[in-house]
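One protein chain omitted, others in place.
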Amino acid sequence: MSERAVSVDPLIELRRDLHRYPEPAWREFATTARVVKEVERIGVDELYVGREVLAGEREALPDAEEIEMWFKRAQDAGADEETLAKLEGGYTGAVAVLKQGEGPTVGLRVDIDALPRAESESPDHTPAAEGFRSETGAMHACGHDAHMAIGIGVLEAVKESDFSGTLKVFFQPAEEVIGGARPMAESGHLDDVEYLFAIHIGLDHPTGEVVAGVGGFLAVSHVHATFEGEAAHAGGQPNEGRNAIQAAAAAIQNLYGIPRHKDGATRVNAGVIRGGTAANIIAEEATIEGEVRGETTELMEYMREHAGRVITAAADMHDCTVEIETGGVAPSAESDAALAEVIAEVARDVEGVDSILDHDALGGSEDATFLMQHVQDRGGLATYVGIGTDHPGGHHTATFDVDEESIRIGVEVLTDAIRALPQRRP
Amino acid sequence: MSERAVSVDPLIELRRDLHRYPEPAWREFATTARVVKEVERIGVDELYVGREVLAGEREALPDAEEIEMWFKRAQDAGADEETLAKLEGGYTGAVAVLKQGEGPTVGLRVDIDALPRAESESPDHTPAAEGFRSETGAMHACGHDAHMAIGIGVLEAVKESDFSGTLKVFFQPAEEVIGGARPMAESGHLDDVEYLFAIHIGLDHPTGEVVAGVGGFLAVSHVHATFEGEAAHAGGQPNEGRNAIQAAAAAIQNLYGIPRHKDGATRVNAGVIRGGTAANIIAEEATIEGEVRGETTELMEYMREHAGRVITAAADMHDCTVEIETGGVAPSAESDAALAEVIAEVARDVEGVDSILDHDALGGSEDATFLMQHVQDRGGLATYVGIGTDHPGGHHTATFDVDEESIRIGVEVLTDAIRALPQRRP
Amino acid sequence: MSERAVSVDPLIELRRDLHRYPEPAWREFATTARVVKEVERIGVDELYVGREVLAGEREALPDAEEIEMWFKRAQDAGADEETLAKLEGGYTGAVAVLKQGEGPTVGLRVDIDALPRAESESPDHTPAAEGFRSETGAMHACGHDAHMAIGIGVLEAVKESDFSGTLKVFFQPAEEVIGGARPMAESGHLDDVEYLFAIHIGLDHPTGEVVAGVGGFLAVSHVHATFEGEAAHAGGQPNEGRNAIQAAAAAIQNLYGIPRHKDGATRVNAGVIRGGTAANIIAEEATIEGEVRGETTELMEYMREHAGRVITAAADMHDCTVEIETGGVAPSAESDAALAEVIAEVARDVEGVDSILDHDALGGSEDATFLMQHVQDRGGLATYVGIGTDHPGGHHTATFDVDEESIRIGVEVLTDAIRALPQRRP
Partner (left out) sequence: MSERAVSVDPLIELRRDLHRYPEPAWREFATTARVVKEVERIGVDELYVGREVLAGEREALPDAEEIEMWFKRAQDAGADEETLAKLEGGYTGAVAVLKQGEGPTVGLRVDIDALPRAESESPDHTPAAEGFRSETGAMHACGHDAHMAIGIGVLEAVKESDFSGTLKVFFQPAEEVIGGARPMAESGHLDDVEYLFAIHIGLDHPTGEVVAGVGGFLAVSHVHATFEGEAAHAGGQPNEGRNAIQAAAAAIQNLYGIPRHKDGATRVNAGVIRGGTAANIIAEEATIEGEVRGETTELMEYMREHAGRVITAAADMHDCTVEIETGGVAPSAESDAALAEVIAEVARDVEGVDSILDHDALGGSEDATFLMQHVQDRGGLATYVGIGTDHPGGHHTATFDVDEESIRIGVEVLTDAIRALPQRRP
């Protein structure tokens, strides 16, 4: 049994505020400002924001106009101007540091971006029923709102605890586009972290279940294609066009047909397609935003190579040209069992936890693997912790939601693990 | 040789103004206001605007939000508020009537909408080079700006001429979506028209060439499909989605494969495709905006039936549902040779005309066929006149443009034909 | 009214014999032998057989083993050994020459090959009901059996008539594969022909209708593709194959999607597909036998160019190689109206003819166009005559059949036209 009660209500309120104002990758302006406000309320020793937490290239960045639009919306929504000034140009995210004397340097990573999709309006969907449904058109359909609440909750609880050492909480942007982890990993803030926890809520585990060390991350790469053909009047000059939509459709059909691989799991998805301007014009442009994954980096590369071949040939087939971008790559990774064991041990005593799995495979991808590898490469340990939650809809769907009880559980499990580390350094 | 000189410069200025501010179907707010302003400058006996010129259902209407947005842009751009008030809700277009004593009632139809496509920024593209490139994101890529200039030019020239009879100029909205002709035909304004001229510039005929009677219109029907599947995380639950993009791609591939028909020309185009929200989500929705055409109405229906089968099966194939709309139908039609002959005769004497074709096939579609049939059904005659123009890019492409000299030619040919009618009634 | 009665029964018997023993292109061994036997019975001045009537390359030739098999079957079926000896290696066909004094040299071309398809066993299908259904597995599904009967009938009737001049009847092989006409045209036998008649039965015209000059032949080209990939165990090494069937399927889907052309009718067909060896092996080879057509030779070439692009890209897409053959090309052609007029005039007086069309478009292809062009290029005239027949099933289908009454009509029309030529040379 955990010896300390977390004050939950403010965290739920925070989570609902964040849920109501979701922002997609590299556009988390109001989100970062809201997080910063909480961190400042708690009071930390160091706080880094925006450009200070990102180094190197930011992949999958939207265009300047799009970034500007969300920036203005955040201003209009009343986000703190001082914080916003540090985020200009899409430099989102923050790192909060507590220095509480001698002891290990521990990292906790939570991601903060939302998905560019609509949220359910159904009265069965709690956010709709209880008035905190998205107001931006985007949606926290992967629980990052809860992740941030847990991050703030842990920060506050650790500060008030007897923990001796340093805690850094990484509020990472742009996870969904596999964009934020690498620049944050390269910012230097992670270099001295000895123990890194990353968390994810849900993952088809019910409330009360904790996975101490998630592994089996699929390596992933974005594969975006822009087909260029030539417009023509569809009635009068059907033979004079070069049809970018036909090329894209041939590509999609055959992307899903890339052969399965004997060595393990692979994935492919053409998640977004856009093309053409009017029913009576042969489309001169079409774009596919897709991705490939593999159980290993090699398998991901097998998929990526085949995807490139399919897309190129589809363009040739319809006399179009194509540009292929394959940014946004994350490697596969594994949790360290020794660090996962600490989670498993403390979780036993947390109220509401009734099932603990030492290990489980994700079957998805995560750019947390960049941070984990960064720590592991320097001799540190990392584990990716699953906090079960009863979620009515699947991740990324319009009816995804979390059981807010799991926020409390997440805070307690992580806080207790961090507090335990100085004594039981694995 | 035509005995009257048209004052061209103001018409070119008008055409360029209209070119600079193109508005797509059912959103021609500033456009209608600009036309009305010219008509009022000229002075006519009757002027009908907006709701007064449209009866019955308006097909292919955009949603209210979209209409509202363009309405506000027109307000912001300074369009006349009094005219705008008559257009609210997307009731665009106008009919101007000159009553000049005894004589035939003659109609002239010009269309006024633009296409929802971007315009070339190339310095080789005259509108870009000379500063009248589109400012709205849409484009007059089919010459309707020139049509309106010709309509105004003819109205003014006929008013100043010895013509005895009644002239009605129909400024018809929403041609590109096959939406405006039917409600205008049913408004009553056409019922007493004995001779109807419709015009089109270009059509691959050079400046100086006139086609007295265009025929061979393809019957056309819009075919819009909305596929609904189910979202899922593309990495974690690939089998739990029902992929609307896969369904749409299968539909597109097979739509273009509908068998050719022994009885004549057919067409099919999937002109716009939209689907999905993010690379890592299996798409739950995808839409196709397409069209089918046929040399006869039967051939169009053959295509439409097959398109329906293909789309339905593509949805079934990927466990999706689909809704198919097939609004926006225009019949095929033919020009009356007797009326075309009047055009051919007067054109001989128009300066700059060096080639006259009695007849030519369009190979495209036009909702002018509704108006032509309406007149022909009541015993009147109709002809669709082609005014050649050197156009560098094809119709509907980013580099379409007109040789403005052809505006003068169009005005003179039509004016002379209208003036000739009282004497040579065919 | 024709002044001469044709003795019909033996021709019907002949047609049924030929129908019972159909042989595909370049394998017409028993067929040629049967025709030669009839010619010898009638008695002609010159008779050329096999190698004597063919010059240059024979396109679309089957492999030696296939030819040998049909040769042996013809031997087993009792075909005349002396004739067979001249046909060895697939040199099929014959030219029969009647020399009846001064006068024009007239040619009549009939084709002799069957299609490689099964014939209906339905009791509603007359050949099945009356015992002359195919015994070879192939089928006279395009009426060439009737063509041969007409050719023999005309030969006999002209011999017995007062015709003054020379008649050459060309029994041409391999029409269905667009293979026989060119080598026969180049054999020299056609060089002195001043007037050429080619005939076809049916073509959706009923018994009693005659088309004096068929035109509108579609130019055609065979397009055969052989995809080579790499085999692999479908369960154990799915990623190690290079799947020739996937490549072929992508090609087929996109071949049918080659854009229609504004300038006129086009066609494409993937008529035969073969690939793979077992359900559990990834296919290392697949072949498509297809064809493209166009209303003009240019349109056919447009289709052929696009087909080549599609097939090549489909192979690339699935990492296969492909060989494309485009042999078997026939040009488009037109009948000479002056010669067609002779047909139209005599047909009026033939019993049973109740409808005469001066001209009609075929909408299909024919290698007779090679022979027609050869004659026309040398200043002669040619016409392709349609002899209507009530045919229950479409051409090339399992239930195709002819109304045998049309054989008599065909013989009379052609005989009368040939007899008329010396007097009314057009």
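Each chain carries a letter (A, B and C) given by its place in the written order, and its residues are counted from 1.
Convention: a contact is a pair of C-beta atoms (placed from the backbone, for glycine too) under 8 Å apart; a residue touches a chain by one contact, two chains touch by 3 or more.
In this text, all values refer to a predicted model and were calculated from it rather than measured experimentally.
For the options B:Glu240, B:Glu323 or B:Asp358, the residue in contact with the chain missing from this view is B:Glu240.
Of the candidate positions C:Gln237, C:Thr296, C:Thr321 or C:Gln376, contact with the unshown chain belongs to C:Gln237. Considering the whole complex, the residue from C:Ala283, C:Val310, C:Val346 or C:Ala368 that touches the absent chain is C:Ala283. For chain A, the residues touching the chain absent from view are 253-254, 256-257, 259-260, 262, 264-268, 363. Annotation for chain B: contacts to the undisplayed chain at residues 236-241, 243, 246, 250, 253-254, 257, 259-263, 282, 302, 309-310, 312-314, 316-319. By the touch definition given at the top, chain C reaches the unshown chain through residues 115-118, 176-177, 203-204, 218, 220, 222, 224, 230-238, 240, 243, 245-246, 248-250, 252-253, 256, 267, 269-284, 286, 289-291, 293, 362-365, 394-398.
Criterion: only the chains that are shown with their structure count from here on.
For the pair chain A and chain C, the distance between mean C-alpha positions equals 66 Å. The distance from the centre of chain B to the centre of chain C, with each centre set as the mean of the Cα atoms, comes to 47 Å. Looking at chain A, one finds that residues 236-238, 240, 243, 246, 250, 253, 282 touch two or more other chains.
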